[in-house]
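Missing here: one protein chain of the complex. Every other protein chain is in place.
Presenting subunit A:
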Amino acid sequence: MFSFGDIMAEALGLILTWDRDLSEIVALSLRVTLTAVAVACLIGLPLGAIVGAFRFPGRGVATVLLNALMGLPPVVVGLFVYLMLSNAGPLGILGLLYTPTAMIIAQTILVTPIVAALTKQVVEDLHGEYAEQFASFGLSARERVSALLWDARYSLLTVALAGFGRAVAEVGAVLIVGGNINHVTRVMTTTIALETSKGNLELALALGVLLLALAVIVNALVMALRASAVRAAYA
């Protein structure tokens, strides 16, 4: 039986020798997660800004829904996307099940409410400050939304980070719709789950360390960018 130290040493060896399988898994994880976060931002930022900046019938319901959907259970999302994309489902004809695209769809569904709900909060506060000035400028709804998103851009980096955190650590939904197929849909989280169950703890631990490092690096980069930008042009 190996000790924790032996396993850790082997895991670090795998990282240092940068095993080909390992790099493939990390690359796919990044591709799926970053694409899902980007798509979620494209949908969630304007959606959150609209709910945050405008008064309309049903705004309260929209706010409650967005907040509630932040806690969507990943396995339920995975199941829903699976049913949609399976051969018997309405989108089965697209043949997307067990592909990285299916995983991106599932993660986008999970991340969009987080981005939208947090954006709504940021934009609502900013709009409270800007509303009269914007009305005085005679801005259209579209001009308002784009100006608010632009002026809140550094706060919204944190929103995107929250979405990234959710997506990169997610396992249930991508496992259901991706299937964890070697060299096709195997990402860090699903591999960790699989390799741990197989007793291949070195690879699982190596991926765990990388996942943690990745989260720290992305957070540090975004925070550094935010801090320097705030100092330069924003107060």
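Heads up, the rule we're going with is that contacts are C-beta pairs under 8 Å (C-beta built on N, C-alpha and C of every residue); 3 or more make two chains touch, one makes a residue touch a chain; residues count from 1.
Basically, contacts and distances are computed from a predicted model.
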Missing subunit (named according to UniProt) among the choices "histidine kinase", "Prolyl oligopeptidase family serine peptidase", "Phosphate ABC transporter ATP-binding protein, PhoT family" or "NADH dehydrogenase subunit L": "Phosphate ABC transporter ATP-binding protein, PhoT family"
Selected from A:Leu30, A:Leu91 or A:Leu139 as touching the chain missing from the view: A:Leu139
Residues of subunit A (touch criterion as defined above) contacting the omitted chain: 126, 129-130, 132-133, 135-139, 143, 147, 151-152, 233-235
